[in-house]
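With one protein chain held back, the other chains of the complex are shown just where they sit.
Chain IDs A, B and C follow the sequence of writing; residue 1 opens each chain.
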Amino acid sequence: MITLTHYLVLSAILFSIGLVGVMKRKNLLMLFFSTEILLNAVNIGFAAVSHYYNDLSGQMFAFFIIAVAASEIAVGLGLLVLWYKKTGSVDLDSLQTMKG
Amino acid sequence: MEKYLYIALFAPIVGSLIAALFAQSPKNLFTGIFTSALIFVSFISSMILLNYVDMDKIVHVEMMDWISAGNLSVPFGFVVDQVSVIMMVTVTLVSTIVHIYSIGYMEHDESFNRFFSYLSAFVFSMMILVMSDNFIGLFIGWEGVGLCSWLLIGFWYKKHSASWAANEAFIMNRIGDLGMLMGIFLIYWNIGSFQYDVVFANIVNLDPSEVTWIGIFLFIGAMGKSAQFPLHTWLADAMEGPTPVSALIHAATMVTAGVYLIVRAGEIYILIPEVGMFIASLGAFVAVFAASMALVNKDLKRIIAYSTLSQLGYMFVAAGLGAYWIALFHLMTHAFFKSLLFLGAGNVMHAMDGNLDIKRMGGLYKAMRPTAILMSIASVALAGIYPLAGFFSKDKILEVAFNNGSYLLWGALFVGAGLTAFYSFRLVMLVFFGEKIYEKDGIHPHEAHPFVIYALTPLALLAIVAGFFEHSFHEFTTQLLSDYEFTLDHSVGAMLIFATSAMALSGIAYAVYKYKRGGFSENIENWGVYKLLSNQYYIPKLYEVAIMKPFTALSRFAWLNIDNKIVDASVDLIAKTIYGGGEKARKMQSGNLSSMLRWMVVGIVVLLALAIFYRPTV
Amino acid sequence: MDHILSLIIFFPLVAGIFGFLVNKDSIRVYGITVAALEFFLTLALWVSFDGNIAGFQFVEHVTVISHFGMSYHLGVDGISLFLVILSTFMTMVALIGLSIKKDAKNLIISVLYLEMTMVGVFLSLDVILFYLFWEFSLVPMLYIIGAWGSDKRIYAAIKFFLYTFAGSVLMLVGILYMGYLYHATTGVWSFSIPDWQLLVLPFNTQLWLFGAFFLAFAIKVPMFPFHTWLPYAHGQAPTIGSVILAAVLLKMGTYGMVRFLLPLFPDATIYFLMPIAIVAIIMVIYAAMVAYAQEDMKQVIAYSSISHMGIIILGTFAINAEGITGSIFLMISHGIVSGGLFMLVGCIYDRRHTKNMSEFGGLAISMPTFATIYGIMLMASVGLPLTIGFVGEFLSLIGFYKVSWIMTLIAGTGIILGAIYMLTLYKRSFFGEITNEKNRGLKDLNGRELVALVPLVALVVILGIYPKPILTPIDASVKKMIVLMEKKAVTQKAKDFIIKVNTIKGGE
Partner (left out) sequence: MFEVIAFYTFSILTIIMFGIVVLSKNALYAMSALAGGMIFIAGFFFLLGAEFLGVVQIVVYSGAVMALYAFGMMFFDTTRDVKENIHYKKVLYSLFIASAILIVIIMSAPIYSANIEAFYPAVIDGVGNIQMVGLILFTKYLIPFELAAVMLLVSMISGILLVSKRMEMNLTEEDHYEEKGEII
């Protein structure tokens, strides 16, 4: 029998993979991918909790997360393209002008 | 009569303030005459008060409140009773003469006006000291004379030694003052008042140990002011001041304040004979100790200073053994002949162009006969030869010691009497008689102004006749002070007088005999004893090595090492650690998104760890 | 007269703002006029002050944030009255003696702001308001030291600021916790001192709160071993900064002790009394010794301030009317005397541009008036009777004598050591022949300096001879406070102690 715990562990594993991506990748595009993974990992958790506790709020949050993710990508990609045009690179290390 | 009290008290300060207005202007004879006149006015008032004061007729005024806080209340109150009036008369009389003398003595000094301002201020402080009706008022005067003494010893402030001596005197006195303050505090917390009458009325109810402590602390104060061992070194150094100052402050008045304090607080000391015995023993010790140093010294003024020290020892013996009126009597007679001696020495010093080495004088009798006569009178009085003043007072002290059964004290004083006679006449012989060594230095001595000599005659007169007032003095002062009872047989008393006189006479005779024949050979200067004495038992040296130098070193150590290297450095270390931490943490803020993301993950990990593992118990 | 306290606080602020509009050449006159008016305002306060009332007078109370009990609450009693007058007086005198020409406008306006904060600290009855003024006082001082100081001024200014600031942050925590406790006990929020004084606290809480408040005050005083900012601040500050710092700002620490520690935490006060007294004694002796070792005239006086503050603390912690009254009087007298001494050092610094004693010698020959005034101030600093310095020192020591005679004796050596370093300073700089040719042609004090210094000298003598008008109001308030402490104390030990140190054994 698959319990809530199974789903949550899965969600945690996926989230970890996303974190690994966030930390490891230096390509901005790849970074976007990793963020998507993070968001989706959480979405699974929400949906699972929603299912097992019989409460739709979880699904609602997952829904809004998808909306947020979509708009994030729209703006983020736009900026990325602009940056690439300006510097010819999507490497994270090129973004160091804010050095303190 | 209150009018006269105020006149006696405030005339000197008026003179001082007016003279101070001219402090920076060139010499103005007016200030000298004016201040002298005001001191004389004060003297006259004191005499009127002396006439007035009798059994019940004591003048007691409270001028105004001074300090009041909590239960404490100190007024400016003054009392003229049998003791204070004696002191007032003595002080103002000697002061008047010293003032007049100073007009002549200081005539070539550029700071003539300033001198008189200080000198009158001193008289004022001294008057407060003796007239106050409470311990705090006494303390005001006590510190006031200390200040004036500082100003006057350091009067020639351009001289390094003078300002050094002034500071030494002030600081040594402060040590005593601290003791005295402690005594005053103890009195306050046990009795709740500083007024003499209240204190003396209640002192009998106190625990004997508390009274003992009060006695000890007050005596420490007296030791500082009266330069008793071990706080005695300042007095000899204080001779750097102008000679009239030495005569007034360091012979006749200020240094005797300690004796005055013991006499005044007699009702306390009478309860604690052990402390009194200690005072007497210390006094006897100082009497011999100081006299021994006077034996070999070559400095005219220092010899007299040691002599003063020795005589103060005598007074403390009397005071310690409970013979307060005798102590006071010796204080008075001593004031007369010792100031005379000093003032005469001042004349000699002027004649010798400021040279003080008695070995470089000799044969001055021809050049300055009046001074020589005056100083001889004073020396005879000091040695205690009948019928001069010193005889009466000093013999009484010896009698007291004998009467008390303290034969050791008596023995010491007896030896001291011999020494006194010897060194006094050693001085007279070396200065006024014998070979005229000064001629080798090309000095042409001249006698002082006649008015200076005339001014000294009253002192000489008193040095001769004061002893005959013994009985009336006794009657007068014992109205207030507790009397001392002699239990000695008459014949023993006569024996003692005879023995002491013989001792003094033989001292004189030996000095005259020895110095007529050219004095001692030079090689005695190589004797160990001579060196010990001429170096003042190495005590100043000891103080320098054991106290001053370590103190300076310790202070520098405290500043350079403790303050800078430990306290401040640890503060700076905290600052540096924080600053360094910031410097390191700055690298975190590299602006690199990747590393920021990593830090974000670190944050997540830490927070999650906290959320899991830290569960506050609700 | 209803709003005289607000007027006294905010008049310098408003005048300071208008000061920006004043012409650069007339700013000095403007500053002195404002300070003088302010001083006369405080004198008017004194005249209308009723010395027989022990409680707060001229109280103003406007609720600001009623929800948290924060209010604009002012009042004056015998303890604070003379500190206020001291602040305005010393500001006025310091402005008269001001010799700085560079950016004088900014300096004078800073000094006026500083005056507002000082007066505010002493007049606030609301703790939050007190804290505000307490912290505000750092800013103008920081500016004064940092902008007009000597070579290492930035270091000194930052050290001064951070050090004292670090202490007061801890006090803020204490204030908030105390406010919370008040709310927890009574159900009402209040930050007013009279309210707090009625709150009885359990012993352990008192210990913690005492610690938090004490540290802030101890750094401000400054107590050993938190004192190292002071020599730097004094050494680097311009004369006017040193004068105000020594005369008034340090007193804020001891004032805080009297106002907060004693009445709010009586048991903790008695619990910590001995350790604090020991530190104070160390401070008296240690600072005196360090002062003796100094080469710089100003540093000597700076360290002597530390030494004297030790006596003030001893008096405060004597917990009897004599000691506390004495310590408050000593605050005032030390303010006048050390302020005067710093001004005197400023006078010689203006002439020679050095404060090093080895550069001087024989100044009494070239500058006799200067030497005389210096001598009087010095004697007051040493605590000679009939000068202002004696009264406070005497009362403080006599008060503490009841607590412990042996410690008083040790602290009393401060009197001796004080004489040693002060007289050595005087001898080195004023006595002797002129060894340095530069000292020969020095001009004696000019009119401006005399106008600034003579009132100080006059006060030193007058208040030394007749201190009663000041002592009486202080005494009334202090006695009331001691009664309060005795009532509030929760432990029997503390009650007994307070009664013990306030009684005379064999008295009638």
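Details
What we mean here is this: contacts are C-beta pairs under 8 Å (C-beta built on N, C-alpha and C of every residue); 3 or more make two chains touch, one makes a residue touch a chain.
Keep in mind the model is a prediction, meaning the values are calculated, not measured.
The hidden chain, counted over the whole complex, makes contact with A, B. For the chain missing from the display, the contacting residue among B:K27, B:K436, B:R556 or B:R598 is B:R598, taking the whole complex into account. Against the chain not displayed here, chain A makes contact via residues 1-2, 4-21, 23-27, 29-30, 32-34, 36-37, 40, 43-45, 47-48, 50-51, 53-57, 59-60, 62-64, 66-75, 77-82, 84-88, 90-91, 93-94, 96-97.
Across the interface with the omitted chain, chain B contributes residues 598, 601-602, 604-605, 608-609, 611-612.
Everything below uses one rule, namely that only the chains that are shown with their structure count from here on.
Counting steps between touching chains, the shortest path from chain A to chain C takes 2. By number of C-beta pairs in contact, B-C leads when A-B and B-C are compared.
Centroids of chain A and chain C (each the mean of its C-alpha atoms) stand 62 Å apart. None of the residues of chain A touches two or more other chains.
Annotation for chain C: no residues touch two or more other chains.
Chain contact summary for the complex, chain A toward chain B: residues 19, 22-23, 26, 31, 92-93, 95-100.
Here chain C touches chain B in the complex through residues 159, 162-163, 224-225, 227-229, 286, 289-290, 292-294, 320-322, 325-326, 329, 362, 364-365, 368-369, 372, 379, 384-386, 390-391, 394-395, 397-399, 401-402, 405, 408-409, 412-413, 415-416, 419-420, 423-424, 427, 430-433, 465-468, 471-472, 474-475, 478-479, 502, 504-508, going by the rule given at the top.
Per the touch definition, chain B reaches chain C in the complex via residues 23-24, 64-72, 136, 139-140, 143-144, 147, 150, 154, 157-160, 162-164, 166-167, 170-171, 174-175, 177-178, 181-182, 184-186, 188-193, 198, 202, 205-206, 551-552, 554-556, 558-560, 562-563, 567-568, 571, 575.
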